[in-house]
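Input: one structure, supplied below.
Here is chain A:
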Amino acid sequence: MAEQPPRPHRREEAPTAGPALDERGTALMALLADRLATFQPQTAAVLDEVVVTVPRERLVEVLELLKGDEQLDFNYLRCLSVVDYKTYFEVVYHLWSLAKRHKAVVKVRVPYEDAKTPSVIPVYRGADWYEREGHDLFGLMFEGHPNLKPLLLYEGFDGYPGRKSFPFHEYNEW
Partner candidate 1 sequence: MSGDLTTTRPLDTLELMINMGPQHPSTHGVFRMVVWVDGERIVNMEPYIGYLHRGSEKLSEGELYNQVITLFDRLDYVSNFNNELTFCMAIEKLMGVQVPERAQYIRVIMCELNRIASHLLFYGTFGLDVGAMTPIMYGFRDRERIQSIFEAVSGARLMHNYFRVGGLRQDVPSDFRERMERLLPQLEQGVEECDQLLSYNEVFLARTRSIGVLTKEEAIAYGASGPVLRASGVPEDVRVSEPYSVYDRFDFNVPVGKKGDCWDRYYVRVEEMRESLKIIRQVLAQLPDGPIMAAGVRRIIRPPRGEVYVRTENPRGDFGVFLVSDGTDKPYRVKIRPPSFLNLQAMQAMMRNAYVADVVVILGSVDIVLGEVDR
Partner candidate 2 sequence: MSPTLAVFYLLAAITLGSAVAVVSSRNVVYAVLALLLSLVAVAGLFILLLAEFLALVQVLIYAGAIIIVLLFALMLTRVEEFARVRDNPQRPIALVVAGAVLGILIAAFLRFSPATQELKHVGVTALGSELFTRWAIPFEVASLVLLVALIGAIVIARAGGRE
């Protein structure tokens, strides 16, 4: 619903949810910063999650490190989401360690004009359909994905309905 008139809300005044890390989270955050030092990540805490933003070129390396590291051991990709921030996309990887039971969020930023990001299938096999879906709905190219066919939309659908800019009200299917 992109073309609606501005709503009467007070966006500027809306507060931001602060970090609420427990001790484990703080420790994990320190550890992550230590391990990923070479990638120069931006580490932040949002509520109870540790969020690491890395450059997209090195995403696969980072994930491999996170998965392979004995202490981190993030062997489970919980969720892969694409968020459209109008000028850039954020691809969010929610990781989870089945054995150690901790979680982390890895983010990459993808500029609108150059909507490309490496595929993480080599690290997490289960990212396959997530990436197809991201390509389908947001028009993001996941480079290296073996089969980026439309998943949810039909073949030949025009446009990327996940994006904020998709003109739903002008769109005529028939």
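We adopt the following convention: contacts are C-beta pairs under 8 Å (C-beta built on N, C-alpha and C of every residue); 3 or more make two chains touch, one makes a residue touch a chain; residues count from 1.
Behind the choice of candidates: all candidates are chains of the complex that A comes from, given by their letters.
Remember, predicted model here, so these are calculated numbers, not experimental data.
Given the candidates 1 or 2, tell me which one touches chain A in this complex.
The touching one is 1.
So in the complex, which bits of chain A are touching candidate 1?
Contacts found on chain A: 1, 7, 9, 11, 13-17, 20, 46-47, 49, 75-79, 81-84, 92, 94, 98, 101, 103, 105, 124-129, 137, 150-154, 161-162.
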